[in-house]
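Pasting in a structure now, in C-alpha cells, and then I'll have a few things to ask.
A single protein chain has been removed from this complex, and every other one stays in its place.
Showing subunit A:
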Amino acid sequence: MNKSYLKIVTRAIVACLLFSSCEAELDLPPVDEFSPENVLQTEAGIESLLFSAYANDILPQGNVKNEILVNEITTDMSYVRIGAVERELTPFLNFNWDASDPFFQAPIWNTRYQAIRDANTVLENIENTSIEASEQQRIIAEARYLRAAQYAYLYRYFGVVPLRTTTDQEEQPQALPLPSQEEFNSFLETELLAAAENLLPPAEQAQRGRATKGHAYAVLTKFLMQTRQWQKVVDMTGELMDLNYYELYPDYRELFFVENEGNNREIIVTWSYANEAGFGNQFQNGAFPPGFLEADKIPEFTWDPSMANWATQFSIKDGFYDSFAAGDDRKQAIIETYTNRAGDMVNLRTTPDNLRSLKYFDNNQVGNFSGSDFPYIRYADILLSRAEALNRLNGPTQEAVDLVNQVRTRSIDAPYTLSEVGDRDSFNEIILQERSWEFYSEGKRREDLIRHDKFIDYARARGLNAQSHQIFFPYPQGEINTNPELTQKEGY
C-alpha cells in the first residue's frame, strides 16, 4: 500500500513538473479582445474600425457644450458663470489659457488623432481583405475623408498640426515635425477632393452622418475659408451647389428641432446625439436658467423633472442680443423671460449678459442627455462663405448679395440691396454680422472673428490683455512633452 501511495505521489509531482515545463501554457491571448489576424480580414471588421474613426470624429458627449462655449465666450457673443463649467472655462473668459488646459488635450487633440489612427489602420489593411473593389473604393474614400476632416478640425484650434499618414512608427516616428502651411493645405485639398470622387452623393446616403460628397466639399470649403483661399472657396461651393441636393430649411428655429433631424437638406455635416447616457448633447443643461419650466418664445418645450438643469449658466450677452433687428425670427431662440417651476415669471435682464439660447432642446431629454444633433456645417454657412469669398475677391456683387439675402430672408423680410451693402469692407462687416445672427450657439464666432482680424481687437475692447498669438490655441502640453520635433506655437 505504501508503495502505491509512493507511486501516485511521485507521478503527480513528475506530472506537475512536466506540464509546467511547457511554456506554451503561458501564451494566453486575451479572449475578450479581437486578434488582428482575424478581424481585419473581414468587411465587418474593417467597417467597425472605420466606424471607430467616425465615433472619434463626433464630439464626445459633454463636449458639444465646450465646442460651443470655447468658440463663443472668447468673443462678444456669450458668457458662462457659476459651477464647475465656469471653473473650467475661466481661462477662456480671461484670455489666459495655457498649453496644460485639459480641454486641448483629450477632447480636442487626442480623439482627433485617434480617428486618424483608425482611418490609417483602415487604409493600411483594406487591400488584404476580400471586400469587393467598388466597396473598397468607397471605404477608402471615407477613411481619407475622415482623416482629412480631423486635420481641418484641428486647424481651427491650432493651425498647422503634424500630419500622420501611417501607423507605422518606423516610417513616421512619434517625433513628428510640422508640415509647412503649403504642405498642409495641399494635403487637405488633395485628400478631400480624392475622397469626394468615390463618396456617395448625399441623396444616396441612407445613414445620417455618414460621409457623402457633400461632406468632403463642405469640410474643404470651411478649411479654405480659414486659410483664406477665396477662389477655391468659390470653386468648392460651386461643386457643392452643383450636387443639387442641399437647400435651406424653411423655418430657422424648427431646423434645430429633434424631430426635423432626418428630414432637412440644410445640415451637411452633422454629429448625432441621442437622449441616452454616453450619447447625449448637454448644452441645454447649462442654458436652462434656474428653476426653468417654460418660456413663451419656445412654446414647444416644457421642462420636466426628469431633465437636468445644471448649476452652471451658459448665457448670451445683452449686446449681441440687442444687435438683432426687431423682426428677425432668429432671436426667437433666445429667451429674456421665463416661467419658473413655482409659476413665477422671471426676467433674465435683471442680471447683465444673462439671456439664454434655447436653440437646442429635446422634450424627450433624459437626465443630462438630450438628443439634439450638433449641426457642424450647414448649407447656410456654405452660402455665406461663398458670398464672403466673392466679396473678398471682387467686392460686392449682386450674386454675393443674393447669397446673403437667401439666408437672411428666411428669418427677416428685409433683404439687402447691392447699393446698401456699400464697399468691400462694409459688405464684409455685414456678412460677418449676418453670420453671428445665423450661427450663434453653433461655435463659429471665434473663427469668423479671426478670419476678419477682429478676434484679438474685440477681446482687448472688453478690457482683456489679449495677445496676437492667441488666434491659435497652444499645442497641448502632452504632445509637446512627447514629440520633440514639435515646437510650441510662438507666444505660448
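Heads up, the rule we're going with is that contacts are C-beta pairs under 8 Å (C-beta built on N, C-alpha and C of every residue); 3 or more make two chains touch, one makes a residue touch a chain; residues count from 1.
The criterion applied here is as follows: contacts and distances are computed from a predicted model.
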{"item": "Protein name (UniProt record) of the chain left out of view, among \"Polysulfide reductase\", \"Glucose-1-phosphate adenylyltransferase\", \"TonB-dependent receptor\" or \"Putative ABC transport system ATP-binding protein\"", "value": "\"TonB-dependent receptor\""}
{"item": "Contact residue for the chain not shown (choose from A:R138, A:R210, A:R265 or A:R424)", "value": "A:R210"}
{"item": "Given A:M77, A:L200, A:A274 or A:L384, the one touching the chain that is not displayed", "value": "A:A274"}
{"item": "In subunit A, positions touching the absent partner", "value": "2, 5-6, 9-10, 12-13, 16-17, 19-20, 23, 25-36, 39-40, 45, 48-49, 51-52, 54-55, 58, 82-84, 86-88, 90-91, 96, 98, 100, 105, 109-110, 113-114, 116-118, 120-121, 161-162, 164, 167, 169, 174-176, 207-210, 261-262, 272-279, 290-291, 305-312, 340-342, 346, 350-351, 365-369, 476, 478-479, 481-483"}
